[in-house]
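Comments concern the structure below.
Every protein chain except one is present and positioned as in the full complex.
Moving on, here comes chain A:
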Amino acid sequence: MSAITDNSILEGRSGTFGRLSDFFWRNPKILLFLMLAPPLLWLGIVYLGALFALLLQSFFSIDEYSGLINYEFTLDTYRQLLIPSNFDIILRTVVMAALVTLASALIAFPIAYYAARYARGKWKALFYLGVMLPLWSSYLVKIYAWKLILAKEGILTWIFAKLHLSWLLDGWLSLPIVGGNSLSISYTGTFIVFVYVWMPFMILPIQAALERVPGNLIEASADLGGHPAQTFRYVLFPLALPGIIAGSIFTFSLTLGDYIIPQIIGSSRLFIGQAVYAQQGTAGNIPLAAAFTVVPIVIMGLYLWMAKKQGAFDAL
């Protein structure tokens, strides 16, 4: 065999690939450039470019009579956002997104905590499967399934009846705002489905954050006299916060932008996503649709800025 020689410098691999490897080894920056150029071009032109075009559209206005776009810079469209019927849509969406985020975080944390601290081996695999499995099936199928579950004749109503708790359900549905004829056409139903559908996006980042918290920090807190609640408050929660923020970015922004769930489950009152869909589709008011789209972007920007000010990313 000639693979082993006494030479102190081994001969280079022959062929183009061999020479290329040597070249890139000597010029790592060129390799980095070649690897980054395509995605950066894509991100820069297609993605950011489109976003910029959209932003631009929101500063145009529509001619009420001809329905044509007037390409003159104006803040008129933004003023339209503030009229009560439009502002209600924004408020409704933001409140829903905030509640969905809060509920997701509350439900996700114990699950993520279990997965990060206790689940080992096959239980860990089962956890990932359980969290990811719903993501593999169609979003529409899940929502329609929920429509059946939440319907007046659905299994949930049946379960409440069997448990002799119909009064509870009826009482809830008779409440203003959150109530309705049945769960499937109430805000409560919309809320439940949002929480269900976005849950994995909250669980996984929290789990990843908790996974990185060394177990001995929990022990150190207890050792220094920290009760479990204090350990959570002063050690676990601050260290998990980047994960919770990451998860909330998903749940919050996905809820802000979704237009299918509130259309299938809930009242007929619009959410931002539906408003965008209606404005750029049937109404043909692209500037207003664009202005509506800017709202979640601004809200997310504010949210992240506040999170950063609160020191949510200090533990990163």
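Basically, a contact is a pair of C-beta atoms (placed from the backbone, for glycine too) under 8 Å apart; a residue touches a chain by one contact, two chains touch by 3 or more; residues count from 1.
Definition applied: contacts and distances are computed from a predicted model.
S.K.: Unshown chain, UniProt name, "DNA modification/repair radical SAM protein", "Carbon-monoxide dehydrogenase medium subunit", "PQQ-dependent catabolism-associated beta-propeller protein" or "Putative spermidine/putrescine transport system ATP-binding protein"?
M.R.: "Putative spermidine/putrescine transport system ATP-binding protein"
S.K.: Specify the residue from the set A:19, A:79, A:227 or A:269 that touches the hidden chain.
M.R.: A:227
S.K.: Any idea which of A:84, A:121 or A:214 touches the chain not displayed?
M.R.: A:214
S.K.: Of the residues in chain A, which ones touch the absent chain?
M.R.: Answer for chain A: residues 214, 216-217, 219-228, 230, 234-235, 238-239, 314-315 touch the chain left out.
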